[in-house]
Structure formats: C-alpha cells, structure tokens
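A protein chain is absent from this complex, but the other protein chains hold their places.
For subunit A:
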Amino acid sequence: MDTHDRTAQHIKDSLDTKNLAECLTPTGRFSYCALCATSLSCLYKDHVHNEFKLDCLRILCNHLKLMLQLRTMQEMASCELPLDAKVYVRSLKKEEVLKDGLMIIVQDLLLLAISNGLKVGTYDARWRVLILYVTRIFDLDLNIVDNFELQVVNCLSNFLPAQTEQEQADAARRNNISKTKRFAMIGLASVGGGILIGLTGGLAAPLIGSGLASVLGSSAIFGAIGTIGGSAVIGSLFGVAGASLTGYKMHKRVGDIEEFQFHKLSTDTETGDVHLHITIVISGWLSDERESSYIQPWEYLRDSPEQYYLRYESSYLLELGKAMDYFLSFAVSVAVQESLKYTVLSGLMAAIAWPAGILGLSSVIDNPWGVCCRRSAQVGKQLADTLLTHSHGNRPVTLIGYSLGARVIYYCLREMSQREKCHGIVQNAILIGTPCTRNSSEWNKITQVVAGRVVNAYCRSDWLLKFLYRTLSMQANGVAGLEAVQSSNDRIENIDLTSIVSGHFDYPQKLSEILMFIGINVDESAKLKHQIISTQSMPEGMCEKLNINNHFDNMKKSKSEIDLAIMSKNNEGQ
C-alpha cells in the first residue's frame, strides 16, 4: 500500500499551499463573510437560530481575520430585508486567487464546516444548507458539494498514519476515553498549542490544523482538518462508521409499534460507505409482501450516496394496500374515478355528494386507513426519538415520504419541534400527498426544525384522500395533501402535482417524476425516461415555478368549473 507515501505527499502539499484567508484581499474577505451573513439572514429568520448564526459568524470571522467585524456581520445576518448578495459575488469574482472560479470559496466553506463539525462533534444541517445556498448564489452545480464531501471523507478515512507500538497503545487508551473527555482534550489543545499534539495524538489537530485551510485539491483537506486519526475519528465524531442505521434497535417503544427498522436502499459501494449526509425515505403503503415493494418507488432516487428506507408496520401497510387495490379495481369504475377527480377539483363537494356505491364500500378502506394513520403518527414519534439521539450519526438527514410516509415525517418533525436540541439535524423534508392538517401554525412549528427545504407537494384531484377525510373535522383547516399550506413565513414550498398525478394511487408509480419536479436528484436514466430536465432549486427559484403552476391552476380550475356547470345543467334538464 502506498497510503503512507500518499499521506506524506499530502501533508507536504498542504504546507506548500496557502491559506485562502491570506490570499484574499480585504475586500474579498469582507465580501466572503458578508455573503455568508446575508445568506444566513435569508435562510434563518426565526430567532431560535440566533445562536447558530452567531456561532457560524464567529467561526467565519475568525477564519477570515475579521473578528472586529463580528458585530457588523451579526447585524447583517439579522436584517429583515436581506441585502443584495450579487454585489459580493461580483466583488469576489475580481479576486486574483479566485480567477479559476468561485468553487474555491465553496471548498473553503465546506472545510470550515467540517473542521468545526469535528471540533464540536456534529455536522450541523444548517451549515450544509448554508453551503448549498452559497453554491447556488455562485451559480455552481449543487452536486459539487456532494462530491467535495465525498473527497473529504475518503481522504480522512483512507488516511492511516504509520503507527508505532507506543502510538497503538495510545490509540487503544484513547478509545477508552469517553466522548466528553475527548472534547475536553481538544479544547485544551487550543490553550497549550503545539505541545499538546504529542499528548493527544492526532486528535488535537482538528483545532490547530484548521488555520491551514488551503486552496488546492485534496491536500487542502489535510490542511484544513489536520492529520487526524482517520476513519476512527471521523467515525466517532460524525457517527458515520459506528452508528449504522441498519443496525438500529428500538430500545424504547413509542406507543404500540410492532415494526421499525432501517434498511439500505441503494448498495452503492463505489463511493465507499461513509458519508456526510443521508436520506431516509418512507413509503405510504405496500402492494405486496416482497421487500421490493418498499424499494421500487424509490428506485431512481439519488438524493445522497447513503440512502435508507424505513420499514414500519408492514402488516398494516399491506392490509391498507390490499384494501386500496380492491377499492380501486372492483368498486370504483374508471368513469366514476374520472368524474370524482373533477368534482374534487372544484372543491365544492359536500360529504353528501359521494356516490352511494363508494359510500357502501367505505368500510373496506376506512378501517385499515384509520389504523395506519394512528400507527404512522406513532412511528413518526419513534423516528423523532431516533434522530434526536443521533442514531444516524451527527450528520444532516433528509426525509422524503409519500402518503402515510409523509404523515410519519410530519409527526416526526412535530415531535422534534417540542424537544430540545432539535435544530440542525434535518436538512430537507419532502412531504408528498400528506394526510395531515393544513393548519399553518402547526406547519410553522415544523419549519423551525428543518434547516433547508420544507416541501408540501399536493394534488388537488386526489379524490381518495378527500374521501377518507370526508367525515373528519379537518375540513375547516383542510388536508395538506390536497391543498397548499398557507403560511405567513416563506419557508414552506407548496408544489402542485395535479399535472403529474391524478390521485393518491399514482404516487408510488410516478415518484421519480414527482421527485424530479420537486428538484430532488434522480438517476439519469429516469430523467431520460420522463424527458424532463430536472431543475435543482431552493426556495427562491421555486417561486418562479410556483407562479407557472398557479397559472396552470387557474386554467384547470376554470375548466372544471365549466364541467360542473354543464353537469348541473344536465341535472336540471332531467
């Protein structure tokens, strides 16, 4: 193995390369910092994030030698009306060091975030969202963030320094030291400086080495993060190696959950098995007993290199799936479905207007649906417990779910919002066709927990969901899976899927198309299949898209109103 040589080379390189903060002009340093501050003000308006913003700015100012500017940056980060970020981008583009592109800033920011993550033991989702946001402002491909994270992790986990017997003994001893003690030692290193490196082995290095953030390639990684003890450290601090979700066992049950397990969705061994961001997907119901019925809908999803699916309450989900199948194929003819779709679209239908044939069969589906609804709420709470204890590692997680799976996510986030230290864990939450309330104050609570996007994807022609909620008192607030969530804060992205799906049954089959529409990474082959160009977008970009949707909405609405008018006319005639 030439690992050692390579490592030596890396370290040599990192000494040759320079610190980005030193290469930038004062204007550049200021622009870099102010850009981040402005981004923070756009991303995190809620006061619960103030502490994070301050931490974040302190790290940035320290890194860029702008400590005197901290108060100013703080003010910029709390502006109600964010300042124009484009000015800073223009100014950064003039920098000599950045003439090859602004990617270096993204790298630098990422290294800063990761070295801070190693220091405090958590890679905060809000850091990651900030990096993605800045990347988007720079007009760069968001995938470079993923790629760069991979590079960092690979670099760190492959790096195993030559160990002498003494060092091995030290390492063994170190492993026995509790986590808190280890942090204390890292903290000490900042006081004692170089002398302590010898005492703590490589562990003190993250702090001392963080000043060496360099400009070039993989050597920069060592420059920024230091010569730490490889996979052991990254594993213990990020929890990526030790805490595997697939091995998760329920220690404490919430309610009477019978099944709650994580399984790997994709076994993509090419990119290694430790990553700094994971995705958990949750299905709504099962069409058959096979494992594949969990996996199939998510086949093309490529949101992160490490993806899991949640296996929960299979027997009940299967029962529901069967009931839905029966309901759809035997009870409700295509013609009826079609008319239902448009009647639902009009939004005028009262409970009494349901065709008698469907009402007669309601018992088939009402019972399993009720059971699954209750259980999915409990599963959501269990999931919240799992995430809050960082069983998935101290890294950002994205949650995606449809139907009851989205309900699991909704209850998970709601539970999290009521607990302490709930921020900075969930990066994005994508809820598709959610059977839950549309109450805006409830949704506002869950947006606090999520660092990045909160998506409510709904379908206005989802007659099944409307039918299932026909007797419930939720009519006043409405159902999130049927309509947009009206909210005073702009954190919730409402995405209308009516043009893609015609009802609840379509969600599993059309999932990759939906994900693409929402702006989630999917496999290239799926893109070709649907002939749609994916637009990866964050809240702002979404607005344009939504406007287009609204336009379509109006068109559709007017059409259905005409249909209704014709129908009522016919009735009169009869």
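One rule holds for everything that comes next: contacts are C-beta pairs under 8 Å (C-beta built on N, C-alpha and C of every residue); 3 or more make two chains touch, one makes a residue touch a chain; residues count from 1.
Following the convention adopted for this analysis, contacts and distances are computed from a predicted model.
> Can you match the unshown chain of the complex to its UniProt protein name from these: "tRNA-specific adenosine deaminase subunit tad3", "Casein kinase II subunit beta", "RAE1/2 domain-containing protein" or "small monomeric GTPase"?
UniProt protein name of the non-displayed chain: "small monomeric GTPase".
> Touching the left-out chain: which of A:21, A:43 or A:66?
A:66
> Considering the complete complex, identify which of A:88, A:127, A:260 or A:507 is in touch with the unshown chain.
Only one listed residue reaches the unshown chain, and that is A:88.
> Using the definition of touch stated at the top, determine which of A:27, A:292 or A:367 touches the missing chain.
Answer from the full complex: A:27 touches the omitted chain.
> For the chain not shown, which residue from A:22, A:75, A:141 or A:289 touches it across the whole complex?
Residue touching the chain left out of view: A:75.
> Residues of subunit A in contact with the chain that isn't shown?
With respect to the unshown chain, the touching residues of subunit A are 25-27, 29-31, 34, 66, 68-69, 71-72, 75-76, 81, 83-84, 87-88, 90-91.
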